[in-house]
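The other protein chains are all here in position, but one chain of the complex has been omitted.
Showing chain A:
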Amino acid sequence: MKLIQNNLKLCCILLLLTFLQSCYSVRMVNTSGVPQPDPMNNVAGFYRHKAVTKIDTVIKLKTLEKEFTLLEKCGDRGFHSVEYRNTFGGLLRSVFSFGKKKTVQIKYVCLKESN
């Protein structure tokens, strides 16, 4: 009986957590890359002690423009990781603006300078 209760408890929690996730992220990591450190970044999770750059903006395209490229700087080193966040709100914005307004939520970490 107790086991069933416990299992139900866990199922409810997992369902709740699932419904709360109305958006998702895709993170790409360079397997041999060493991230640029930031000892002052005390967030929990993947970015802890990493120097992370966050981009949270809306890109507006003109009538004849179809795509865009974000120009970011990591020196001559390259990226350690890039995370793109897809949100339901962002999708709606794109749909209702006929693809002219793109919500962009990105986090990236550069490679540590090799010396």
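Here is the rule we go by: contacts are C-beta pairs under 8 Å (C-beta built on N, C-alpha and C of every residue); 3 or more make two chains touch, one makes a residue touch a chain; residues count from 1.
In the analysis below, contacts and distances are computed from a predicted model.
K.L.:
UniProt names the one chain left off this complex as which of "Oxidoreductase", "Response regulator", "FAD binding domain-containing protein" or "sn-glycerol-3-phosphate transport system permease protein UgpA"?
P.N.:
"FAD binding domain-containing protein"
K.L.:
Give me the chain A residues in contact with the hidden chain, please.
P.N.:
Per the touch rule, chain A residues meeting the hidden chain are 3, 6, 10, 13-14, 17, 29, 31-32, 34, 37, 39-40, 42, 44-46, 48-49, 112-115.
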